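A single protein chain has been omitted from the complex, and every remaining protein chain is retained in its original position.
Here is chain A:
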Amino acid sequence: MLKQKLAALGHPSPNDVALSNRKEFASTILWLEDQKIRLYTIEDRDKLRNLQDMKLWEEAYLKYCSDLSMPALDTQLEQLTWIIGHAIRLEYLDDPEQYGSVQAEDIGGPKRNGTATVPQKVQTIFDGKINVDDKEFIAAVRQLATKLQVPHHPNHLLQLEAISRIVHERLSVTAKDRKPITGTPFPFDKGNDVVAGTDPKLDYPMRILRLLQIQNLRQLQTQINETIVAVQSLTANPKTDTKLGKVGR
(Lines give C-alpha, C1' and ligand atoms only; values in the text may rest on other atoms or scores of the structure.)
Protein backbone atom coordinates (compact mmCIF):
# COMPACT_ATOMS: atom_id res chain seq x y z
CA MET A 1 0.00 0.00 0.00
CA LEU A 2 2.80 2.41 0.94
CA LYS A 3 4.60 1.60 -2.25
CA GLN A 4 1.50 2.31 -4.29
CA LYS A 5 1.06 5.64 -2.59
CA LEU A 6 4.69 6.55 -3.18
CA ALA A 7 4.38 5.53 -6.80
CA ALA A 8 1.27 7.71 -7.13
CA LEU A 9 3.24 10.64 -5.82
CA GLY A 10 5.90 9.98 -8.43
CA HIS A 11 8.65 8.66 -6.20
CA PRO A 12 11.51 7.49 -8.44
CA SER A 13 12.02 4.10 -6.79
CA PRO A 14 9.05 3.19 -4.60
CA ASN A 15 9.94 -0.51 -4.58
CA ASP A 16 13.35 0.08 -3.05
CA VAL A 17 12.18 1.93 0.04
CA ALA A 18 13.23 -0.29 2.91
CA LEU A 19 11.73 0.75 6.20
CA SER A 20 14.21 -1.26 8.19
CA ASN A 21 16.90 1.25 7.30
CA ARG A 22 16.65 4.52 9.18
CA LYS A 23 18.73 6.35 6.54
CA GLU A 24 16.40 5.17 3.82
CA PHE A 25 13.50 6.40 5.91
CA ALA A 26 15.19 9.75 6.38
CA SER A 27 15.82 10.22 2.68
CA THR A 28 12.21 9.31 1.91
CA ILE A 29 11.01 11.94 4.37
CA LEU A 30 13.36 14.44 2.79
CA TRP A 31 12.10 13.59 -0.67
CA LEU A 32 8.50 14.08 0.44
CA GLU A 33 9.29 17.48 1.97
CA ASP A 34 11.40 18.58 -0.98
CA GLN A 35 9.01 17.54 -3.70
CA LYS A 36 5.53 17.51 -2.23
CA ILE A 37 4.94 19.00 1.19
CA ARG A 38 7.24 22.05 1.06
CA LEU A 39 6.41 23.14 4.59
CA TYR A 40 9.78 24.85 5.03
CA THR A 41 11.59 27.25 2.80
CA ILE A 42 14.48 25.73 0.88
CA GLU A 43 17.04 27.13 3.36
CA ASP A 44 15.14 25.76 6.36
CA ARG A 45 15.24 22.29 4.88
CA ASP A 46 19.02 22.15 5.26
CA LYS A 47 18.84 20.50 8.66
CA LEU A 48 16.72 17.69 7.24
CA ARG A 49 19.38 17.22 4.60
CA ASN A 50 21.92 16.13 7.24
CA LEU A 51 21.76 12.50 6.17
CA GLN A 52 25.45 12.07 6.97
CA ASP A 53 24.96 13.00 10.60
CA MET A 54 21.89 11.10 11.72
CA LYS A 55 21.96 12.66 15.18
CA LEU A 56 21.38 16.12 13.77
CA TRP A 57 18.79 14.72 11.38
CA GLU A 58 16.79 13.09 14.19
CA GLU A 59 16.62 16.46 15.98
CA ALA A 60 15.45 18.18 12.84
CA TYR A 61 12.93 15.40 12.18
CA LEU A 62 11.45 15.75 15.66
CA LYS A 63 10.88 19.44 15.08
CA TYR A 64 9.55 18.75 11.60
CA CYS A 65 6.95 16.35 12.99
CA SER A 66 5.68 18.87 15.49
CA ASP A 67 5.68 21.59 12.81
CA LEU A 68 3.57 19.32 10.64
CA SER A 69 1.37 18.84 13.76
CA MET A 70 1.57 15.12 13.31
CA PRO A 71 -0.16 13.19 16.11
CA ALA A 72 2.02 11.11 18.43
CA LEU A 73 2.71 7.94 16.50
CA ASP A 74 4.92 5.17 17.77
CA THR A 75 6.29 3.28 14.86
CA GLN A 76 8.24 4.38 11.86
CA LEU A 77 5.62 2.78 9.66
CA GLU A 78 2.76 4.74 11.20
CA GLN A 79 4.71 7.98 10.90
CA LEU A 80 5.60 7.41 7.30
CA THR A 81 2.03 6.43 6.48
CA TRP A 82 0.77 9.62 8.04
CA ILE A 83 3.28 11.83 6.27
CA ILE A 84 2.60 10.21 2.90
CA GLY A 85 -1.13 10.62 3.53
CA HIS A 86 -0.52 14.27 4.31
CA ALA A 87 1.49 14.70 1.13
CA ILE A 88 -1.27 13.11 -0.94
CA ARG A 89 -3.84 15.38 0.64
CA LEU A 90 -1.76 18.45 -0.24
CA GLU A 91 -1.20 17.19 -3.76
CA TYR A 92 -4.94 16.71 -4.17
CA LEU A 93 -5.80 20.11 -2.72
CA ASP A 94 -3.44 21.80 -5.20
CA ASP A 95 -5.85 20.92 -7.97
CA PRO A 96 -8.99 19.14 -6.74
CA GLU A 97 -10.77 19.57 -10.04
CA GLN A 98 -8.28 17.48 -11.87
CA TYR A 99 -9.35 14.48 -9.79
CA GLY A 100 -13.05 15.33 -9.66
CA SER A 101 -13.94 12.99 -12.51
CA VAL A 102 -12.10 9.99 -11.04
CA GLN A 103 -14.55 7.47 -9.62
CA ALA A 104 -13.67 4.47 -7.55
CA GLU A 105 -15.44 2.08 -9.91
CA ASP A 106 -13.41 3.42 -12.85
CA ILE A 107 -10.18 2.25 -11.36
CA GLY A 108 -11.53 -1.03 -10.09
CA GLY A 109 -11.18 -0.18 -6.43
CA PRO A 110 -13.84 -0.90 -3.84
CA LYS A 111 -17.01 1.09 -4.29
CA ARG A 112 -17.49 3.91 -1.87
CA ASN A 113 -20.08 6.48 -1.18
CA GLY A 114 -20.03 9.49 1.11
CA THR A 115 -21.51 7.79 4.13
CA ALA A 116 -19.33 4.72 4.02
CA THR A 117 -16.54 6.47 5.88
CA VAL A 118 -18.81 7.28 8.82
CA PRO A 119 -19.20 4.19 10.97
CA GLN A 120 -22.84 3.33 11.47
CA LYS A 121 -22.62 3.41 15.24
CA VAL A 122 -21.30 6.96 15.24
CA GLN A 123 -23.89 7.96 12.68
CA THR A 124 -26.81 6.73 14.75
CA ILE A 125 -25.54 8.31 17.94
CA PHE A 126 -24.94 11.79 16.55
CA ASP A 127 -27.59 11.65 13.85
CA GLY A 128 -26.82 15.11 12.54
CA LYS A 129 -27.05 16.76 15.94
CA ILE A 130 -23.35 17.38 16.03
CA ASN A 131 -21.21 18.34 13.14
CA VAL A 132 -18.75 15.46 13.24
CA ASP A 133 -16.45 17.17 10.75
CA ASP A 134 -16.06 20.25 12.92
CA LYS A 135 -12.40 21.08 13.58
CA GLU A 136 -12.96 21.35 17.30
CA PHE A 137 -14.67 17.96 17.33
CA ILE A 138 -11.84 16.36 15.41
CA ALA A 139 -9.26 17.90 17.72
CA ALA A 140 -11.11 16.60 20.77
CA VAL A 141 -11.24 13.07 19.34
CA ARG A 142 -7.52 13.18 18.57
CA GLN A 143 -6.76 14.40 22.06
CA LEU A 144 -8.84 11.67 23.64
CA ALA A 145 -7.13 9.13 21.43
CA THR A 146 -3.69 10.30 22.55
CA LYS A 147 -4.75 10.10 26.17
CA LEU A 148 -6.14 6.54 25.83
CA GLN A 149 -3.28 5.52 23.53
CA VAL A 150 -5.55 4.57 20.68
CA PRO A 151 -3.51 4.15 17.49
CA HIS A 152 -3.90 6.87 14.91
CA HIS A 153 -6.32 6.45 12.03
CA PRO A 154 -6.87 9.02 9.29
CA ASN A 155 -10.63 8.75 9.80
CA HIS A 156 -11.25 10.29 13.20
CA LEU A 157 -14.69 8.69 13.40
CA LEU A 158 -13.25 5.20 13.21
CA GLN A 159 -10.88 6.26 15.92
CA LEU A 160 -13.85 7.44 17.96
CA GLU A 161 -15.40 4.04 17.61
CA ALA A 162 -12.26 2.42 18.93
CA ILE A 163 -12.27 4.88 21.84
CA SER A 164 -15.86 4.01 22.67
CA ARG A 165 -14.93 0.36 22.71
CA ILE A 166 -12.09 0.91 25.14
CA VAL A 167 -14.29 3.02 27.39
CA HIS A 168 -17.00 0.37 27.28
CA GLU A 169 -14.66 -2.56 27.90
CA ARG A 170 -12.32 -1.09 30.47
CA LEU A 171 -13.56 2.16 31.98
CA SER A 172 -17.34 1.96 32.26
CA VAL A 173 -19.00 1.31 35.61
CA THR A 174 -20.08 -2.20 34.62
CA ALA A 175 -16.59 -3.02 33.43
CA LYS A 176 -15.09 -1.86 36.71
CA ASP A 177 -17.52 -3.94 38.73
CA ARG A 178 -16.89 -7.02 36.64
CA LYS A 179 -15.22 -9.87 38.45
CA PRO A 180 -11.72 -10.55 37.24
CA ILE A 181 -11.63 -13.61 35.00
CA THR A 182 -10.32 -16.61 36.87
CA GLY A 183 -9.13 -19.96 35.60
CA THR A 184 -6.26 -21.01 33.43
CA PRO A 185 -5.66 -18.71 30.50
CA PHE A 186 -5.94 -20.33 27.10
CA PRO A 187 -2.75 -19.67 25.18
CA PHE A 188 -3.32 -17.52 22.18
CA ASP A 189 -1.31 -19.51 19.68
CA LYS A 190 -1.64 -23.03 21.04
CA GLY A 191 -5.17 -24.07 20.09
CA ASN A 192 -6.07 -27.15 18.09
CA ASP A 193 -7.02 -24.85 15.27
CA VAL A 194 -5.22 -24.43 12.02
CA VAL A 195 -5.56 -20.81 11.07
CA ALA A 196 -3.49 -19.86 8.06
CA GLY A 197 -1.45 -22.94 7.32
CA THR A 198 0.12 -21.57 4.18
CA ASP A 199 1.20 -18.15 5.39
CA PRO A 200 2.64 -17.79 8.88
CA LYS A 201 2.48 -13.99 8.56
CA LEU A 202 -1.30 -14.17 8.30
CA ASP A 203 -1.60 -16.49 11.26
CA TYR A 204 -1.20 -13.86 13.97
CA PRO A 205 -3.67 -11.24 12.70
CA MET A 206 -6.18 -13.94 11.82
CA ARG A 207 -6.03 -15.34 15.31
CA ILE A 208 -6.73 -11.90 16.71
CA LEU A 209 -9.70 -11.40 14.41
CA ARG A 210 -11.09 -14.80 15.31
CA LEU A 211 -10.74 -14.11 19.02
CA LEU A 212 -12.64 -10.86 18.59
CA GLN A 213 -15.33 -12.73 16.71
CA ILE A 214 -15.52 -15.35 19.48
CA GLN A 215 -15.81 -12.56 22.04
CA ASN A 216 -18.74 -11.07 20.14
CA LEU A 217 -20.42 -14.46 19.89
CA ARG A 218 -19.92 -15.05 23.59
CA GLN A 219 -21.64 -11.75 24.37
CA LEU A 220 -24.54 -12.70 22.13
CA GLN A 221 -24.84 -16.14 23.69
CA THR A 222 -24.77 -14.65 27.19
CA GLN A 223 -27.58 -12.29 26.24
CA ILE A 224 -29.57 -15.23 24.88
CA ASN A 225 -29.01 -17.16 28.11
CA GLU A 226 -30.07 -14.17 30.20
CA THR A 227 -33.24 -13.86 28.17
CA ILE A 228 -34.04 -17.54 28.64
CA VAL A 229 -33.49 -17.24 32.38
CA ALA A 230 -35.78 -14.21 32.51
CA VAL A 231 -38.52 -16.14 30.72
CA GLN A 232 -37.94 -19.18 32.92
CA SER A 233 -38.79 -17.12 36.00
CA LEU A 234 -42.30 -16.86 34.54
CA THR A 235 -42.81 -20.34 33.09
CA ALA A 236 -40.70 -22.79 35.06
CA ASN A 237 -42.43 -25.23 37.35
CA PRO A 238 -40.51 -28.49 37.45
CA LYS A 239 -42.41 -31.33 39.08
CA THR A 240 -41.61 -34.88 40.00
CA ASP A 241 -43.85 -37.60 41.33
CA THR A 242 -42.03 -40.63 42.60
CA LYS A 243 -45.27 -42.62 42.65
CA LEU A 244 -45.17 -42.65 38.85
CA GLY A 245 -41.77 -44.31 38.73
CA LYS A 246 -41.46 -47.93 37.78
CA VAL A 247 -38.26 -49.86 37.50
CA GLY A 248 -38.23 -52.36 34.65
CA ARG A 249 -37.97 -56.09 35.03
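Note that a contact is a pair of C-beta atoms (placed from the backbone, for glycine too) under 8 Å apart; a residue touches a chain by one contact, two chains touch by 3 or more; residues count from 1.
The rule is short, and it goes like this: contacts and distances are computed from a predicted model.
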The complex's invisible chain, by UniProt name, from "Proteasome subunit beta", "Large ribosomal subunit protein eL6", "NADH-ubiquinone oxidoreductase chain 2" or "RNA-splicing ligase RtcB homolog": "RNA-splicing ligase RtcB homolog"
Residue among A:Pro96, A:Pro180 or A:Gly245 touching the omitted chain: A:Gly245
Residue ranges of chain A at the interface with the undisplayed chain: 183-184, 186-187, 190-194, 210, 214, 217-218, 221, 224-226, 228-229, 231-232, 235-242, 244-249
